[in-house]
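This is the structure, below, for whatever I ask next.
Omission of a single protein chain aside, the complex is shown with its protein chains in their original locations.
For reference, chains read A and B in written order, and residue numbers begin at 1 within each chain.
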Amino acid sequence: MTAHPLLSVEHAQKRFGGLIAVNEVSFSVKQGELVGLIGPNGSGKTTMLNLISGLLKPSAGRISFGGEEITGLPAYQIARRGIARTFQLVRPLASLSAIENVIAGAAFGHVRIWGPDAYREAEILLGRVGLSGRGNAPSGSMTYIDQKRLELARALAGNPRLLLLDEWLAGLNPTELRIGIDLIAGLRDEGRTIVMVEHVMDAIRSLCDRCIVMSSGAKIADGSAHDVLAQPEVISAYLGSEDA
Amino acid sequence: MTQMRSQEWWTLAVAAIGLAVAAAIPLYDDGYYLSLSVNIAIYVVLCTAWTIFSGPTHYISLATAAFFGIGQYTVGLGIESYPFAVLVATAGVIAAALAIVVGMATLRLSGVYFVIFTLGLAELVRQVVTWLQTNFTNAVGLYVFTDFGEKHVLWMLLALAAVIYATGWLINRSRLGFAMRIIGNDETVARHVGINVAWSKVVLFAVSGAFIGIAGAILAPRYAYIEPPSAFNPVLSFQVVIMALLGGTSRLWGPLLGVIPFTILFDFISAHFPNHTSLLIGFAFVAIVYALPRGVIGLVDDLRRPQAGAEKARTSAEATQ
Partner (left out) sequence: MDILITGTVLGGTYALIALGLTLQYGVARIMNLANGENLVLACFCAFWLQAAAAINPIQALFLVVPAAFVLNWLIYAIVLTPLVRRATHRGQLEVDSILVTFGLMFILQGVMLLIFGGAYFSYNFLAEPVRILGQNYGLNRIVALGAAVAMFILLYGFLYRTRYGTALRAVAVDPAAAGLVAIDVPRMSAFAFALGGALTAAGGVLLSTYYTFNSAMGVIFTMKALIIVIMGGVGDVRGAVLAALLLALAETAVASLVDPGLTLAATYGLFILVLLFRPQGIFGRQAT
């Protein structure tokens, strides 16, 4: 385990005109950690993920990955360096089949497999997320949970060094939630580094080594899930100051 | 990515037979039908090359006349000094270079900017060429004298068409073709799986432009005298767009369905009602938008699988966002 963090965010800021969505946020993620990024709606969590994945350029601050600066790089270059993500509103590539979706995640990144090899690896991944045998299904007409699994498989296909999950457990019923949490736990046990934006507190408590709490664009807490969720600032950010 | 499916073997067989039949035409006719075949071949080449780019990206390029003119002028300028084959290849390279420059400037932006830019590109190149010729040489036109007859031109065009189809087919099966399908579905996802979206579009544009330039070069001998207004004729760009859209751009052979009827119709109108050609083009555009938004191919798709047709419309509509 290296001493240097895998991901390092320093004083990241994102402004949209007069609105400051991410306000001088700094944190780091070590290799193999599963960090939860939590906070009430509108706190800037997804924007923070978007800054890391390259969907948005930071207005100020630095982001480094594996010791290399990635601030302001276009998304495709960040993806090629080994960061993969899922999206808050699931984005299946609707006119592609399930297996093609998975191959899409692998064909262009640093893995770059193609042809029969790609199909074989994709089949394995589909099995991993619980979609074995469904490779030829049109992804546009799959159920919501299946599309989510597909998106996860696509993100994993590139063998990312860092996986970003944007509210991946949202909208699942209790059974599906159980399956989802187990899936992510499995990924953590493999040693993958994961940052997950989440609202589902059970998942946060059971999965995350560490939690970073954001509110109104700023970071207000950073520590173990248990400690952080008991802090008065965090409780008041979610529920209002009366319940602290 | 996969093995050749049996459907593809069929298509290959049909294409080979079609090419052989077309190549045999000079053996049977020396006049009108040969000439018409050459005209059809020209547009098949141009429209298919156009579709290689505009099909997957849904960008409407009006740069065809610019690339074509470059091809004509490359041959016109060099025919005294260099072998024909070298000039044809050079034309392809120059056209590709222009495509790369234009593409890098405009393909990062929305489709509308691209259309506008290419609209004037032929005029721009024409102005520059005219200016260069009037100031540095004595005449504005160029003479191209070769031993090539109409049938040689036809065979060269057919060979070029075969190369274009083969290239298009190879691209579709390649990583680039896959990337374009992904881009067509969701550009954000494309970027996040590591696809350099702008560059992919530029490469396709360059390939398409190169083929159009080569076509222009091959056709220089047919006209014997080249001058800017006809070499860089903007109406050519519009005709190519109409024929490709009429046929449908979702398949590589879609434009064929547009080229054959439209070329015959256009030939007829220009022969009998020469002042009405603009009207024909105008009505064709209107017809495409209202009756055939995805071309004849789209209609056929709709009839075979109405659900899939609507799905395709939705995803291709999302793609133009």
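Simple rule for what comes next: a residue touches a chain if its C-beta (ideal position, glycine included) is under 8 Å from a C-beta of that chain, and two chains touch if they have at least 3 such contacts.
Given the structure is predicted, the values throughout are model-derived calculations rather than measurements.
Student: Based on the whole complex, identify which of B:63, B:245 or B:259 touches the chain you can't see.
Tutor: Of these options, the touching residue for the absent chain is B:245.
Student: Of the residues listed, B:166, B:224, B:265 or B:289, which one is in contact with the missing chain?
Tutor: B:289
Student: Using the touch rule from the top, list residues of chain B that touch the missing partner.
Tutor: Residues 58, 60, 105-106, 108-113, 115-117, 119-121, 123-124, 127-128, 130-131, 134-135, 234, 238, 241, 245, 275-279, 281-286, 288-290, 293, 314, 317-318, 320-321 of chain B touch the chain that is not shown.
Note that only the chains that are shown with their structure count from here on.
Student: Sort out for me which residues of chain A touch chain B in the complex.
Tutor: 53-55, 74-76, 79-80, 84-85, 87, 91, 93-96, 100, 103-105, 107-110, 114-115, 118, 140, 154, 158
Student: For the complex, give me every residue of chain B touching chain A.
Tutor: Residues of chain B touching chain A: 1, 175, 178-179, 181-182, 184-186, 188-197, 311-312, 315.
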